[in-house]
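One structure is given below, represented as structure tokens, and several questions about it will come after.
Here the complex is missing one protein chain, while the rest keep their positions.
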């Protein structure tokens, strides 16, 4: 189904070549100041045609608010919004229609539904993410105003080109990983300070000048070869209160993984120390507690990525998502038609050689949707508990100390 | 909340030291032959005390069916079941109660609820997974009988010790990954043939004799050092029909990631080519189609991991999950008490130095729950479509060809 | 939240005076022929300005399909649609804004959200039902084509004026209700045969000429007095297969009641014999079984209203809904302002003196949504059970006989 979230809930519609794509955002707190430009900013960061690294399709992607807001203030009722599909060009795709695109969704949609859209990706097109980005922009605005939450995503690798200090897991070895330096103090510092403005200084959205330059060359090489290349996006969420996340099935990292792997072309997700953390002994991997200024506890390191037992501990949340190389390429590929006839397909149309720069606002949007929903869930619980008389009959080690 | 699934739905209860842990499984198809031993087999693979690699707690974990089954046949009504908590021993833990365990859930539970269980992990204990394994065993039995689905998980790494051919992503490099050999043909063959019996020949549940031996030594080294070590589990699901998975927010890989990262101690998930797939150009990464014997299409390679556009294509589904090194270790750690006082904690009690061997049936269970739910979802849709008159007004490229 | 349904799901947005009202319908089976006129018919039966009995606002309520349909066939993807709000006229309402309308939603919306729409009913306006009617029209089209389901609602009372044979419960009495003639054979015949065309012959949508005439006079009397009057709508659903409905919490009558009492201005719901059935001894009230032509069983009477134990038995489903007299009247009422100041309110604007004629398509729509969702739910279960080997180990009285 096309709905995400429990209390802050987005439902989307739209194929790549229908009248419009849109969304209904339900559960937005009333009293939030909101107008179209608040949403447009992130939509514009997502849209095609931003640089010579992305598809030349120039879609304006203007958002039209339909409901839920009056005089620039949310009413608490569902917010309807839509973006018109201006650039149809179905003819671009027509000659190749006998082939399901390799590693694309043509074949599986037809297997599932018995029918599929006549052109383009239909519902599997990346235009589907417009509704997510719009909804995420609303969630993000609330989180910033109410909690000071900051969400920043950036490109951490393209192909084999990685930002320094972003450390994948090792190859087979007898040795231990005794450094335990995950994330490196340098990278942890970056996660603590990076802003969206820092990221947008680079056309790649990789905030490391030298690496960004190498990435540009790599992407242009793919473009010239009528080929494509993948990459990873890292995201940090700062300022999230402790106590968010539902234990057991809806641990926060589980819901984040769900959200991120629902983005088209994703194949991998890791939170905190991730796969690398599997190699570091517990004695080095554990995040020791120390007293926090102003009360409560903080951790010396943050290999947990801000989540322990599925619940936030107040430290920055960070994670990394892998995006495969785009499936649609202009290079000829040997593959079969729907009826099994062997042949060769060279995709027509205009396609991104690398999607990660445009994926950045989508990752931020999905992050905001997850955190927003969890804030509302935890509100429900903690406000209810707050109405009860203080607990006096339990041993003190079972009860939250006053200093917290 | 403690519920997983939409149409096949498991709800669990239980802390580590209460009367029992249990589950209600709702939505099981009626007419399935089922009795306690069908469930006990997987519970016994999960329970502690199976070898000198795991915790010496010897819990029998006998399951008691309460409802939903008569004369060994399911009625279609909810199946209640429970496992008694026999080995309470709360005194084992009492002296250390002033400390939240580093990287464990003590601190975050208290932040969330304001109160927590008096001893052990409470709800965050791995005993919580008993209900999942029981529910998964029921789902798995249905899937095997109705579709011939086979689900096999195994340990693919412990610390830095990896099975051959399981290939993590590369370090920073200018070069391209031009082999595209992901997964290697050797590993793809293993994924196509491995059985649960193969896996259980090894105490590590790593089905590669030499690697298994090295893993044993690594785990014992951690045990001797009162330390712990992490690892990865790989899982393959064979025989799944094409067309499962909900596009957009509930793509099959998203729901699988959600399911897997809800297992305690998990930090990472990748499907198909995973993070490695981000490095391989599209022209090498794409899975070309060829005609399948008996009609329809199959793919030459399977970097997609059996899922394209969030929907199964009929090829084997495979993925890998990273488990961090267990947080609870007997070694002394410098860390703070709840009230901020600095000190040192050496956990008492009996703990697993490495959880991945016991995680194998949990991964299988969560896999079965996901696939089962998607089978029911797709049944709803495809049976409904099947009652409509054939589509005659659309261009043939929009409609599933007869040969499929 | 503004979503209804589990597998066939409608989500709506829109206030009375925003840009548009609309809906996303998710879960429609693929391959259904569908175009705007299929939806427009029911929207036009719902819209204001149809006769001198309803509000003179003349809103065209043209529906615009946005997605989910290509070349007149559904794709299985979400169907977005919207209807523009043409007749804003916020000034009509401005002078009375200091008063919460008695028995309307102004006061409670403000209590809930702390903010409310500036004019009209906002989200509580009956325009909200446009999305329901549109979604219901799609569900209904599927049900008709796939199962031959027929849904017909009609007005059964206005004020104290009742159609013959629609029999409310009795006043206090020592006597038994020994006739058990509920519904009367005359009314049961009407339920079996009535069509939407029969209903639309009457401006009141009460398909009994003499009663309809009396109702017209009653409504005009209310209109002349700047007052309003309530009524009841009866609905029958024919052709529903046996086995729909979820036992326990989601019994079919429970979900129908939920659906119907979610329609604005409703206060009461009864299914089958309803309140009257509480007065008839079990020996007279029970519906005896007899063999049905072609196999299976049917019932001699139908006091159950087609539902037993929360599950359909294949007989016609019928129920009755009570709509209160509309709250907004032009007559002056003594009431307080938001700040507690006593005063007098005479609503401006144009209002329906009686809503039941326009409620008929809304009741039909909600009926279709409920049945459609249950069809999909039951598909999921029964298709799954159908893949299992036949049950051979149970006593025959536990298993569905072959003749069924």
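Order of writing sets the labels: A, B and C. Residues in every chain begin at 1.
Everything that follows uses one rule, which is that a contact is a pair of C-beta atoms (placed from the backbone, for glycine too) under 8 Å apart; a residue touches a chain by one contact, two chains touch by 3 or more.
As the structure is a prediction and not an experimental result, all values here were calculated from the model.
Enquirer: Taking the entire complex into account, which one of C:238, C:251 or C:358 touches the absent chain?
Expert: Checking each option in C:238, C:251 or C:358, the one touching the absent chain turns out to be C:251.
Enquirer: Touching the absent chain: which residues on chain A qualify?
Expert: 6-7, 27, 29-33, 70-73, 76-77, 142, 145-147, 247, 375-377, 379-385, 387-389, 391, 393-395, 398
Enquirer: For chain B, which residues touch the unseen chain?
Expert: Counting only chain B, the missing chain is touched by 1-3, 7, 9, 11-15, 18-22, 24, 26-27, 30-31, 64-68, 70-71, 73-80, 82, 112-118, 122-123.
Quick note on the criterion: only the chains that are shown with their structure count from here on.
Enquirer: Going by the contact definition above, tell me which chain pair has the most C-beta pairs touching.
Expert: Per chain pair, the contact count peaks at A-B.
Enquirer: Could you give the separation in Å between the centres of chain B and chain C, each centre being the mean of its C-alpha atoms?
Expert: Measuring from centre to centre gives 44 Å for this pair.
Enquirer: Distance-wise, how many Å sit between the C-alpha centres of chain A and chain C, to the nearest whole number?
Expert: The answer is 40 Å.
Enquirer: At which residue positions does chain B touch at least two other chains?
Expert: 247, 381-382, 385, 391, 394-395, 398
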